[in-house]
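Here it is, the structure, as C-alpha cells.
Heads up, one of the protein chains got dropped from this complex, but the rest are sitting where they should.
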Amino acid sequence: MTRFSLGKWLLPLYSALALIFLLVPIVYTFVFSFNASVKSNIVWVGFTWDNWLNVCADASVCGAFGTSILVGVTATVAATALGTLMALALSRYKFRARSAVSLLLFLPMATPEIVLGAGLAAQFLSAGVPKGFVTIVIAHTLFCLSFVVVTVKARVASLDPALEEAGRDLYGSSAQVFWRITFPLLLPGITAAALLSFALSFDDFIITRFNNGAVTTFPVYVYTAAARGVPAEANVIASAVFLLAIILVVVSQTTQAARRKRLAKLS
Amino acid sequence: MAAGTFAEAGADLELVGITKRFPGFTAIEDLDLTIPAGSFFALLGPSGCGKTTTLRLVAGLEQPTAGRILIGGKDVTNVKPFKRPVNTVFQSYALFPHMTVLENVAFGLRRRRIGDPLGKAHEALRLVELDHLASRKPQQLSGGQQQRVALARAVVNRPALLLLDEPLGALDLKLRRQMQLELKTIQNEVGLTFLHVTHDQEEAMTMADTVAVMNRGEIEQMGAPEELYELPKTAFVANFLGQSNLFTGTVTSSSGATIVVEVAGVKLEVPKERAQRHAGEVTIGVRPEKLLLHTTAPKKAAGLNILGPGRVTDVSFSGVSTQYQVVIPGVGPVSVFAQNMVFGPVVNEGAEVWVTWTVDHGFGLLDEPEPGPKFASDTDTRTIAVQTRDELLAEIEEA
Partner (left out) sequence: MAFAAFGSSAAPVEQAPRKKSWIAWVLLAPGLAYLALFFLTPFVSLILTSLQAPVEFGDVGQYQTAFKIENYATVIEQYWPHFLRAFGYALVATFFALVISYPLAYFIGVTARKWPLLQALMLTLVIAPFFISFLLRTLAWKQLMSDDTPLVHALKALSILPPDGHLTGTAFSVIFGLTYNFIPFMTLPIYTNLERLDTRYLEAGADLYAKPSTTFWKVTVPLSMPGIVSGTLLTFIPASGDFINASSTFLGSAQTQMVGNAIEANFLNLLNYPAASAMSVILMALILVIVGIYVKRSGTEDLL
C-alpha cells in the first residue's frame, strides 16, 4: 500500500539514489579498465581496448588471478563438504551440546576478520608452519564454513520431513532416501552455499594478508600495487568477474521467473 | 473523531454510487447502501463477490474509484483510515506480535490520547473474559482467544462503526457459537453499528438484523434474515441462502390471488404477493423443507401443488432430517427435507413418490429465466451420474 510508504516519491527517489551511490565505484572501475594509462591508472588518458585484449601483458596480474581462483575453488570444496555435513547433523539429529555446536559455528561470524587472521598467523608461527598456499586455503575454509552451515541449514529447515518419511514408507533404505530424496532437494542450498563461499574467498583480503606468505592472490596484488598505482589490467579482471557474476545472477533469475510463469499457467 | 473522546453512539453508514476497479477487474459496481445507526448489518456472499473490498473501503484501507462514503452524515471518502471513527476486527486478527495482549488493546486508546488507556484495556479484556491473559503475547493464545483479543482491541475504542471481516472463520463450531453470542451481547450493551462480512449464511442469519446478499460486486437482495429466506428474489439468493427447488415455466393465468405457472405440463400456483413477476416466463421456487412426500397419488385440492410421480434417487440421513432426491420426469431433480418423526426413512431409494406443497409456501423470482433446462438445485453427484447415464443411453438408442 502506497499509503504506508514514507511519502509517495520520497522513498523511491531515496532508494534510487542509494543504489546509484552503491554503483558509482563499480562504474568507475569499469570505465578505467579502458583507460590508456601507462603505469598508474589514476588520470584518464584516453580510450583503448588494449587492456582487455592483453590482460596478461603484465603476468603478475593474471598469476594473482589464477591463484585466487585456485584458492577459491579449493576452499569452497572443503568448506561446502564440511559445512553440509554439519548442517545436516544440526538440523536433523538430536544430541546433547547442540546449542554449544551452534554457538561454536556462530562465533567465527561474530569475530572480526583481523582477529581470525592474526590468530591463525600466531598459530602457524608457533607451530612453525611456513605460510603459503596451504595456509591461505585453511584460513579461507575457516571463514566460509560458518556461512555454508547457515545457508544449508536454512534449506534443510524448509524441507518437509514428511518427504523423507514418504521415501522410507515407499521402501527406500536410508542411503537411498538420502541420495534420491534429501540430497537433490538440498542441492539448491548447497549450490548457493558454494557460490557464496567462492565469492567470500575470492574477495578476501584481511585474513589472507596475515597468512599468505609469499603467495599473491588477486586482492593481495591490488593492495601491494595500490601504493604505486594499480594497473588497468586489474580493473579489467575485476570488471570481467563482475560482468560474469551479474550475467549468472540475471540468467538464473530470469529462468526462475520463466519457470514460475509456466507453472502458474499450468495450474 | 476528536482526540480524547469516544463516539456517543453508533453512526449510520452510507455508501453512494461506490465503484472500485482494480487493474484487470471491477470489484464493485455502482453500489448504494445505507446502514442505519445501531444495527447489526451483515454483508453475505461467496468469496470474490466484493464484500471484503466494501469493508476495506469503509475502513479507508482502499480508495474507491468513484462514489462517496458517509459515516454519520459526514463525508469520509478522502479521510485517512487513522482518522476514521471506524475499527476493524481483521480476518487474520492482525494482533501485533511484539506487544502484549494488554498493549495491543491499549494501542488505539494511546494513539487517541484517551485517559487511563490501561484501565480501559483491562475493562475491555474483562468483557471478553481474557483479563487474566493480559500480559501474554498474542502468539501464546489459542485461535479463539486471539479472536476475542482482536474484538476487545476494536471495541475498546468505542468506534461509531465496527467492521468484522469473517472473524469467526477460523474457529470451530462450539467457539463460533460462543463468539456469536458474545458479539451479540456486546452489540446490545454498547449499541454500536456493526458491519459484518461473511460467506457463512448461517452466521449472517443468526447474528444480523439486516442481511445484504452480495454477488459479483452488486447487492442482490437486502432485508431481515427471515424475509430473505422466505421470499428470495433471485435464484442466487434462493440457492445461497439455504437450498431451493426452482422451476421455470410460463404463466398461463393470473386471475385472483395467485398466478398459475405451467411447468412440464403441470400447473403450479404461487400467491401473487409472493411472486415478483406475474406474466411470461417465470421461475418459481419452494424450499425443500416445505415439501411433503407421498407414496400414493395425493388427491387434488385447492391450495395444494402436486408434482409426480417421480423416483427417489438418493436418501441421505442428517440427524434432524432426511434429505431425499426425487427425479420427476420433465421437471428434474427435486430435494425434499423430511423431519425424522419415525425411525428410519419413510421411503427407500427407487420408490415411486409424489411431492406436494401448500401454495402459500411458493415464491416467484425476479430473474429472467436463464436459458437451459432448469436451475439445477444442489444436485448431488449421484443424480448427475444418473442423468449423464440416461443421456448416454438415449444417444446410443438413437444411433
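In order of appearance the chains are A and B, and numbering begins at 1 in each one.
As a convention for this text, a residue touches a chain if its C-beta (ideal position, glycine included) is under 8 Å from a C-beta of that chain, and two chains touch if they have at least 3 such contacts.
The shown structure was predicted, so the numbers you read here are calculated from the model rather than taken from an experiment.
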item: Contacting the left-out chain in the complete assembly, out of B:L15, B:V86 or B:L365; value: B:V86
item: Options A:L19, A:L53, A:A214 or A:L263, residue touching the unrepresented chain; value: A:L19
item: Residue among A:V38, A:A57 or A:L107 touching the omitted chain; value: A:L107
item: Residues of subunit B in contact with the chain not shown; value: 59-61, 80-83, 86-88, 90, 92, 94-98, 107-108, 111-112, 153-154, 157
item: Those residues of subunit A which, in the complete complex, touch the missing chain; value: 1-6, 11-12, 14-15, 18-19, 21-26, 28-29, 32, 42, 81-83, 85-86, 88-96, 101, 103-116, 118-123, 125-126, 138-139, 141-142, 145, 147-151, 153-154, 157-158, 161, 192-193, 196, 199, 203, 205-206, 209-210, 218-219, 222-223, 226-227, 230, 234-235, 238-239, 241-242, 245-246, 249-250, 253, 257
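Everything below uses one rule, namely that only the chains that are shown with their structure count from here on.
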item: Averaged-CA centre spacing for the pair subunit B and subunit A, given as whole angstrom; value: 57
